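Here the complex is missing a single protein chain, while all its other protein chains stay put.
Our next item is chain A:
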Amino acid sequence: MKASQLFSPKEWQLALPLAFFLHLFYVAPLAILLASSFQQAPGVAGVSLAQYGNFFGDAVNRDVLVDTFILGVQVTLACLIFGYPVAYIYARAVGIWKTILTFLILLPLLTSAVVRTFGWVVILGKQGLVNSALLGLGVLQEPVKLLFTHHGVAIAMTQIQLPLMILPIVASISQIDSRLLAASASLGGGAWRTFWKVVFPLTLPGVISGCLLVFALTVSSFVTPSIIGGGQIMYMPTLIYQQAVVLLNGPFAAAISAILLVMVLTVVIGLSVLSQRSRAYIR
């Protein structure tokens, strides 16, 4: 009997190592986390909804949840508005321009989020680039406060997440058959109509994937909100960090994590349903 006959794995068996890894280091910790969120206090046995009650009972916590959701939506929309045109130009670019654009789009991904965030601290500060420019032009008399504000966080997050919006849209634009555009033109459709009636609907799966990625990563990001927010404005991840690491309240941190998880999952599932629908007719 040959060695290959002794060891001829079925296709599903090839996925076993990854499945093992994910169960051990992802599913199991998640289960433990969820379980501990139902503890009444650290080390106390029994099942209780006390932690969730604490969270929703406090207006400060509810505000953090709402702020986080709003940040996610704002950053997602901003990425879509800025990212779509870039993706459109990129998908139609040829030759050297494509190479240059690839570099420009991917460059942020190749830099650490910490480095990029400190870049934004320099730009958004009181004597930063934005304020100096606006003061210099006479648009402002007083420097505007951007650092340590919600808007500052949203601006920085938009730049940091932008590639994750652009890439899926590029993929879906380049899948569009150029003959569809030709057909639209031959039927009398101008550039505007062709874009809104043909190109945009056909790129919806890409738009939805991009929104999913940007939203999920924005509401769960920690570094940028902490640095740009300067500890003065709270989002769910910073709250979790505070409870788990600073205040050592494990069960409460677990409950906040579970709530964040549910929020992300709700949006993910909602968008996935939309995506399934938009994909159904695009073959």
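Here is the rule we go by: a contact is a pair of C-beta atoms (placed from the backbone, for glycine too) under 8 Å apart; a residue touches a chain by one contact, two chains touch by 3 or more; residues count from 1.
In this section, contacts and distances are computed from a predicted model.
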Missing subunit (named according to UniProt) among the choices "Septum site-determining protein MinD", "ABC-type quaternary amine transporter", "Phosphonate C-P lyase system protein PhnK" or "Succinate dehydrogenase flavoprotein subunit": "ABC-type quaternary amine transporter"
Listed residues A:S184, A:S221, A:Q243 or A:S275, member touching the removed chain: A:S184
Candidate in contact with the missing chain, chosen from A:G119, A:P143, A:P201 or A:G230: A:P201
For chain A, residues in touch with the removed chain: 177, 179-180, 182-190, 193, 197-198, 201-202, 278, 281-283
